[in-house]
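Just one protein chain is left out here, and the rest sit where they should.
Order of writing sets the labels: A, B and C. Residues in every chain begin at 1.
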Amino acid sequence: MKYTLNSKEVAEASREWLMKRGVRTEDIAELTYFLQKDYYDNLTMEECLSSVEQVLSKREVQNAILTGIQLDILSEQGKLMSPLQEMIENDEGLYGCDEILALSIVNVYGSIGLTNFGYIDKLKPGIVKELNDKNGERKHTFLDDIVGAIAASASSRIAHRKQEEKEKGMR
Amino acid sequence: MKYTLNSKEVAEASREWLMKRGVRTEDIAELTYFLQKDYYDNLTMEECLSSVEQVLSKREVQNAILTGIQLDILSEQGKLMSPLQEMIENDEGLYGCDEILALSIVNVYGSIGLTNFGYIDKLKPGIVKELNDKNGERKHTFLDDIVGAIAASASSRIAHRKQEEKEKGMR
Amino acid sequence: MKYTLNSKEVAEASREWLMKRGVRTEDIAELTYFLQKDYYDNLTMEECLSSVEQVLSKREVQNAILTGIQLDILSEQGKLMSPLQEMIENDEGLYGCDEILALSIVNVYGSIGLTNFGYIDKLKPGIVKELNDKNGERKHTFLDDIVGAIAASASSRIAHRKQEEKEKGMR
Partner (left out) sequence: MKYTLNSKEVAEASREWLMKRGVRTEDIAELTYFLQKDYYDNLTMEECLSSVEQVLSKREVQNAILTGIQLDILSEQGKLMSPLQEMIENDEGLYGCDEILALSIVNVYGSIGLTNFGYIDKLKPGIVKELNDKNGERKHTFLDDIVGAIAASASSRIAHRKQEEKEKGMR
């Protein structure tokens, strides 16, 4: 059978995999709210949620989600080759491909998201902390960075939109 | 006169411009120490300083320093064209070329520095806070990000070296 | 007077500066057509032009255009500090901040544009060749990379849209 890309399938799979790995869009929206609430008095969770949804609709983001979660799952199952298996399984500090994939998400919404990504990755608020819990059976070496990157991207998007609204109001 | 690159001159100019703009290598080393002290009991300021010196010896880093400080100075003097002048002068949040130049510094030492860069940019410890003071005459729209990026890169370098030391000790 | 960002002004200025520096959107669209014509039989110049227009509407792209052209102009006027002046004036090969700014444009449309950017930068077709002519009075150290990056981004955008069209047709 000849291969042909099915975009809807890619979009749906990335959403399902997030869910199966314990990440709801609401969890990511909460990170975005946490990042942006001090800058906009009238910011609502609905806006954050809607912004996260938009970020999730981008194919680059979907590709990074699918690839990162796949590597996480394989490392849980012990199916990667050594020493990649050990590095990913143990979230090795000198292994940076997780940050690389996350950066590709942030970049889609421009460099202003870099700061927020780094901040979340260090502070580990909300769902990021849960994903980082090394006591459970699950390994989220890639997913915690990816979730932080989606939240940071949604924050960039909100910054752009709030500016638009402000300029419209001034006309 | 035919142009020919003088690497020593580029290296020296980047060091001098940092000094003239109020940034000592010690100030950057303190940021690095702040970032890494919790991970290594025996970390010294000398190690941080030496790591910062190594980062400053890289040409990509020197290029970013010279370009960023040049734009800062021109914005202080009001010599940029509008609306670039206003965006840089006011450290516009939706202008991200300062983060872009900083990222090019971080990348030289690999993606593991991204987190530290974002964290410093958000927390603004030590010299970064001073550079961010908007009350003075000086504008450091580019320099604060560059300084954070150098400190983050020096941290990545330390992480790599500490691992080397550890492995040597285990032989 | 209090500063407030005027997005329309930024968008218009980036368009005007491109024109003043001798780059028409048609010139960039031709690069995009050159990059994509072999992949899509029915590709038209109108599609390429429309895609370039969309890329130019992104703020990250506008920021890079304004910053890059500003540095080009200042280098022409000899107003940068030495040795930055000499490096930009002579399009020094070991100075990479021009590629850095260009990369920030390409990244907005995802990593699939990287290849096209590199290819154009090396082959220098059409307007890129003219911008690279070192005999004239004008210096386009930044602009040639920026123009290549815009064309590469427009190509990525077309690849995404053609896939959309194809999938719609299959339903």
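Definition applied: contacts are C-beta pairs under 8 Å (C-beta built on N, C-alpha and C of every residue); 3 or more make two chains touch, one makes a residue touch a chain.
Source: prediction; values computed, not measured.
A.B. asks: Who does the absent chain touch among those shown?
C.D. replies: A, B, C
A.B. asks: Touch as defined at the start, partner being the missing chain; which of C:Ser14, C:Gln62, C:Ser75 or C:Asn116 qualifies?
C.D. replies: C:Asn116
A.B. asks: If the hidden chain were put back, which residues of chain B would touch it?
C.D. replies: These residues touch the chain not displayed: 4-8, 59-60, 104, 107-108, 110-111, 160, 163-164, 167, 170.
A.B. asks: Could you list which residues of chain C touch the chain missing from the display?
C.D. replies: 93-94, 96-97, 99-100, 102-103, 110-112, 114-123, 159-160, 163
A.B. asks: In the full complex, which bits of chain A touch the chain not displayed? Write them out.
C.D. replies: These residues touch the chain not displayed: 3, 5-6, 9-10, 13, 17, 59-60, 63-64, 66-67, 70-71, 73-74, 79-84, 86-87, 89-90, 92, 94-97, 100-101, 103-104.
In this text, only the chains that are shown with their structure count from here on.
A.B. asks: If more than half of the interface residue numbers appear on both sides, call it same; otherwise different. Which is it for chain A and chain C?
C.D. replies: The interface of chain A with chain C is built from mostly shared positions.
A.B. asks: Suppose each chain is reduced to the average of its Cα coordinates; what separation in Å results between chain A and chain C?
C.D. replies: 29
A.B. asks: Could you say which residues in chain A touch two or more other chains, in rising order?
C.D. replies: Within chain A, residues 110-111, 160, 163 contact more than one other chain.
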